[in-house]
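Here the complex is missing one protein chain, while the rest keep their positions.
== chain A ==
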Amino acid sequence: MIGYLFLVLLLAAAVGYVMNRATARAAIAGGSARFHSLAGFHGAYALLLTGLPAVLFVLLWLLLQGSVIDSIVIGSLPETEMAGLDAGRLSLIEAEIKSIARGNIFGTPEPWKLEAAERYNSLRSIASVALWVATLAIAAVGLYVARSRISPEFRARHRVEAITTWLMIACSVLAIFVTFGIVASLIYESIRFFDKVPITEFLFGLNWEPQIALREDQVAGAGAFGWVPVFLGTIVITTVALVVAVPIGLLSAIYLNEFASSRIRSISKPILEVLAGVPTVVYGFFAILVVAPAIRSAGAALGIDVAPNTALAAGGVMGIMLIPFISSFTDDALSAVPRALRDGSLALGATRGETVRKILFPAAIPGIVGGVLLAVSRAIGETMIVVMAAGLIATLTVNPLDSVTTVTVQIVTLLIGDSEFDNPKTLAAFALGLMLFIVTLALNLIALRFVRKYRELYD
């Protein structure tokens, strides 16, 4: 339905373009007066005026339609049935009414639900007709205005350029809106979470047991939301990942930059880049299919007890993923060291290795540290590998052989499946997301500082 509407609008805009251009052309060819703008701009003006307001209207309508209809239907439900219902119960009734409206009737629902479903359906069909009529009317008005404006004095080009400039500004401001949306949604849901769980308990609590009893009689923990063990697990896995990635990434970058022939370099670099292009879900499957069993059997051979989802497997595989990241940052940092420093060192008789160790490396250190910090931020935010290969239970341990959980794992497991927004379990995920966002943002800003600082050093 909506697809057809957009198609019709596109068609209308195209017709407006062609009509206006033809009229302007004819008028210009008539030669009564010199036109300010070319015929094409008169056409483009019609195109924008016909299409743009209508499309914006449709988008706005679609965003609001669902919630408006829902609230009308809910508001019209009989008072007697609604008295004393909490939000969870209400959304259940809403879902039931919608499923009845779609024709999936289970059992014999109460008559007022059937009535509501009917009202829901009729509201929807009214809305769809209203949308069509209103949109086409807006498009028609736009077209009419554009048609009536064709005249030698009308500055169509200026108008068209002004509109496109505003469109471009709107597109670039979108980035701000996205950041704002992230921050707003995370903070809003987190505040609702901190209403139920005090913020001090979240920040300093040493227990993480988000499984809350759904029914009164169910046997389950009371629910503890202390993020310390979760964050500790994240740090353990990140450390393992860095222990793998930093030496390998550094050494391969040094080798490729200083020792390798250009042929080896041109072959090796793309292969390293492939490691960065592999989707993380593939790494996750690799971790559970190959790496974790291998570590377990190695541990068994050495007589060490290794947990099935040890932090070593998830962290190690994450390290492999980060190798190209570290190596490309190191590569950039080494290449940015001025040629004069390298040549000077070699001219004084230092070997290539000594030049790297004593001249290039110290000079490149800020850039490398920046890269490592970005890698840390990546590792903390990485989700699929740990969701698949790390554990679910938060334990206060720093032993990488144990099973640990991470912030991202908890976010995903808390939100997977059906979730209601008034449950502390669901809201806890947003609080974790907020912490994750803050930590990664801080790391990124510090890393950028480092990188910028060392750039200034040689400019």
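Criterion: contacts are C-beta pairs under 8 Å (C-beta built on N, C-alpha and C of every residue); 3 or more make two chains touch, one makes a residue touch a chain; residues count from 1.
One rule holds for everything that comes next: contacts and distances are computed from a predicted model.
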### Task
Mind telling me which option in "ATP-binding cassette domain-containing protein", "Phosphate transport system permease protein PstA", "ATP synthase subunit a" or "Cell division protein FtsL" is what UniProt lists for the chain we can't see?
"Phosphate transport system permease protein PstA"
#### Entry: Option from A:L56, A:L206, A:V281 or A:A298 whose C-beta touches the chain left out
A:V281
#### Entry: Sole contact to the chain not displayed, among A:P78, A:P308 or A:G353
A:G353
### Message
With the missing chain put back, one of A:T135, A:S345 or A:S377 would touch it. Which one?
### Response
A:S377
### Message
Can you say which of A:A83, A:I176 or A:L302 touches the chain missing from this structure?
### Response
A:I176
#### Entry: Footprint left on chain A by the chain that the document does not show
3, 63, 66-67, 70, 157, 160-161, 164-165, 167-169, 171-176, 178-179, 181-182, 185-186, 188-189, 247-252, 254-256, 259-260, 268, 271-272, 274-275, 277-286, 288-290, 320, 323-324, 351-354, 356-357, 374, 377, 380-384, 387-388, 408, 411-412, 415-416, 421, 429-430, 433, 436-437, 440-441, 444, 448
